[in-house]
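A single protein chain has been omitted from the complex, and every remaining protein chain is retained in its original position.
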């Protein structure tokens, strides 16, 4: 029997135990949100770009099979080996086969949330192939044997002191030297050596262009390029929703992506791969892993428009105060909470409830995914499928019964309010989660209904 | 103009003064206000918990209570939003009329009554808490995430109140963390979010925190009282009705 992961609310409570740390986490991510606002404000046509991006993605989804076939055919003409994987297991085994056929011992990998989703690293490690994550944030969490807590800023949950300790332990850097420049340069030196000695490079894909059969990778650090260009073997992995129809569509998405993600005008590198370099082999793995199922759910298919900018993470007041690991899914945050139930409803039934439905996520989304509405819709689906538990169902049934009968409602509400006045300890105790850190509202002597009866109905006769 | 007064269930029970202020304010502005006494709740607590399917009885009662008015007005953006988006019934034509004539108080004042002057005075330092459902879904104010011209229906009304000193928090429209059942199912995050809001208003040295949704204010009030703060919460309707 499988056990459920620690629920979001429990994990969040643990995360929140260290108040100054949570304040720092919240402020750090709010700073990123503020940079995003500034960058967006500098583009007068921002809202038009969001409309365009959303429309291009909507169109692509409506002809997704055709664009994938077109892409495959053009990519093959370009000399790219194209593979199709129906699920995570197939994705991992395809990659293993390619690596084995080249006798690869060591792989450098740039950021790919898909490989996180598929659990590629442990899969390869079990088979004796070592994988070095080369994005600085991912490298840090890999050394610590953790998962990324954020899809763009993988180590955003760590303070520099923690990074310094990790580097001291693994890279033998100076103890207690917390200078980010020193730490970054130290990692650069170590990773340079990995880049030039690795047998293969694995990368993600940000966009794949159907009409040209090529793909685009966006990074700031230059790690995807260092890996891909230094190796004789490059394997790129993409969820099939990364496809876009035309080269000119890149103009829309590249204008939105980095501004939404970090507030930069564009990532340092937007690398367009079409053909392998002379003497190199280039493979691309197209992955389904539940995406086709999500496409068939009308209320959730818009989630496939996501370009993984993480703007919804940074703006989410819940994410900022609970941390990425509390979402127990490769993709955390609001977007993760609508993607995860598609992968596993039972394990992820808590995630759509990890939101106040405030809607800020929907507003920052560069491709206009109605995230908060999908969170609401997932709640309906999950409860209908029975993932709420019998106790919750029973409570909701009782509530529904009381609220549909005005007489019963008045009696119940008045009794409760009078109890609050007469025996406050019945409510003001540890069993009441409201009361743990908040006072209960004071119960007035009369309800508005009673006031109205006395003051208005009588006058009106 | 015959207005059906829709009072959220918890306001009826815990904040009758907010309902009274709303009623008096609308009457002052010339509306004929009727409170259908057998109203209960809009059904949002069930729907947001994932049990919209249980809301049929609740919806039927709502429609029975609020049919036949020119407008239905409510001092809560959240409850209005729920009715607008999710009120359905076997009698779908009546449901549709209500969905289209239900208004949150401040938008009713600015858009339907087109209030230009208010005979109100409130000589205090006040911080406005912007409630998410009213702002982001009913569009009662511009949103910090969107790159569109700024406006606020609540502020435009508050600016007509004599003596009031309004001070904006830095994060002008961050959620307070109430979130319906979220406030107990995710108690730790909910409280942390509320504490952040309170902290910002306290740093501004306000005497009152106001807003258009008593649910958010109830949550903030719970935190303020636990901290033994001197800051009080007050619904917008009470300020707009203050003499």
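The letters A and B name the chains in turn, as written, and every chain counts its residues from 1.
Note that a contact is a pair of C-beta atoms (placed from the backbone, for glycine too) under 8 Å apart; a residue touches a chain by one contact, two chains touch by 3 or more.
Keep this in mind: contacts and distances are computed from a predicted model.
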item: Chain not present in the shown complex, as UniProt names it (candidates "L-lactate dehydrogenase complex protein LldG", "ABC-type lipoprotein export system ATPase subunit", "ABC transporter permease" or "RNA polymerase sigma-70 factor, ECF subfamily"); value: "L-lactate dehydrogenase complex protein LldG"
item: Shown chains touched by the chain that is not drawn here; value: A
item: Among A:262, A:322, A:348 or A:447, residue touching the chain not depicted; value: A:262
item: Selected residue (touches chain absent from view) among A:130, A:220, A:347 or A:450; value: A:220
item: Contact partner of the left-out chain, one of A:10, A:144 or A:274; value: A:274
item: Candidate in contact with the missing chain, chosen from A:15, A:195 or A:409; value: A:195
item: Touch residues of subunit A, complete complex, unshown partner; value: 28, 31-32, 43-45, 48, 51-52, 55-56, 58-59, 61-65, 68-69, 78, 84-86, 90, 134-137, 140, 153-156, 158-160, 163, 180-181, 183-185, 188, 191-192, 195-196, 209, 212-214, 220-223, 225-226, 228-230, 240, 245-252, 254-255, 258, 262, 264-279, 286, 288, 292-293, 295-296, 298, 301
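Assume only the chains that are shown with their structure count from here on.
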item: Contact set on subunit B toward subunit A in their complex; value: 7, 9, 11-17, 19-20, 23, 35, 37-41, 43, 45-58, 60-61, 132-133, 136-137, 143-148, 171, 173-175, 177-180, 182-194, 196, 218-219, 221-223, 225-226
item: Subunit B-facing residues of subunit A, complex; value: 8-9, 12-13, 16, 22, 26, 30, 37, 40-41, 43, 46-47, 315, 317-318, 321-322, 352-360, 362-364, 376, 379-384, 388, 392-393, 396-397, 399-407, 409, 413-414, 416-417, 433-434, 436-444, 446-453, 456-457
